[in-house]
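Of the protein chains in this complex, all but one are displayed in their positions.
Let's look at chain A:
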Amino acid sequence: MSSTQKLARASLWFYVLLVYGFVFAPILASFVFSLNADRFPTLPLAGLSFEWYREILNDPGVWTAFGNSVKVALVSGSVATFLGFGAAYTDYRFNFVGKKVYLALALLPPTVPLVIFGLAMLAFLSRVSLAGYLHSVMISHIVLCTPFAMALIRIRLAQMDPALEEAAWNLGASRWRAMASVVLPFAAPAVISAWCLTMAVSFDEFAIAWFVSGLNETVPVVVLQTLQGTVSPRINAIGSLVFSLSILLVVIAQVVYMRSGRQARTAQ
């Protein structure tokens, strides 16, 4: 390698580090300032303190919001995973007129800007007297999360030989029996991953929740309300906690998915 090539390679790597630095600067700063004793995020740091964590953990409002977030995430994650599985299986197994429209229904929601969808849900749900409750958030989050579940499970089903299920039918298994003994076990890791991912998406979503939740705020909505006020290191503490929880869900999803991938490889 010539010295110009070496220089080019080195500057490319320096550039990549800069980009990663930009991506991670706010995340790291948030962690650091959540542990900073000073209420204003200035350098040099004032010293290590868990005060902001103590404050949010002693705030009943935060606990209520956390409870709301968990309820919403559990319900929307579960329903979205069921709907997404149905959609992925339908795409995998059946052919019918209007399948493109069906797939558009299954995949398009995340391309609509969240403000617009939030407004549409607020206007629509308040016409049918469903706005302002926790289940308004659940209904909207199911619409938003289903495509993610569908995509993830569809990728897994693509790895399954369609003849496997047909063989089960030919051997006399009913459709339901084949689903329970062939398809579901094969898709299980993707289903669990999809469940974790959709819960994480729901747990972080604030725009739609802000529009439709009324007084039943979730954690991100509380953060959004706090942002409108003054500087508060409590946001960093909440953010760091939520991040840890989301990452935990994702790591579980990853581990489950990877282990199944390894099993599939050894089985072949």
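Please note the rule applied: contacts are C-beta pairs under 8 Å (C-beta built on N, C-alpha and C of every residue); 3 or more make two chains touch, one makes a residue touch a chain; residues count from 1.
Throughout what follows, contacts and distances are computed from a predicted model.
Asks: Mind telling me which option in "Spermidine/putrescine ABC transporter permease", "ATP-binding protein", "Cytochrome bd-I ubiquinol oxidase subunit 1 apoprotein" or "Phosphoribosylformylglycinamidine synthase subunit PurS" is what UniProt lists for the chain we can't see?
Replies: Options "Spermidine/putrescine ABC transporter permease", "ATP-binding protein", "Cytochrome bd-I ubiquinol oxidase subunit 1 apoprotein" or "Phosphoribosylformylglycinamidine synthase subunit PurS" considered; the missing chain's recorded name is "Spermidine/putrescine ABC transporter permease".
Asks: Which one touches the absent chain: A:N58, A:T111 or A:S129?
Replies: Going through A:N58, A:T111 or A:S129 one by one, A:T111 is the residue touching the chain not shown.
Asks: Out of A:L152, A:V242 or A:V256, point to the residue that touches the absent chain in the complete complex.
Replies: A:V242
Asks: Using the touch rule from the top, list residues of chain A that touch the missing partner.
Replies: 8-9, 12-13, 15-16, 19-20, 22-27, 29-30, 33, 40-44, 82-87, 89-90, 93-94, 102, 105-106, 108-109, 111-117, 119-125, 127, 139-140, 142-143, 146, 150, 171-172, 174-176, 179, 200, 204, 206-207, 211, 220, 223-224, 227, 231, 235-236, 238-240, 242-243, 246-247, 249-250
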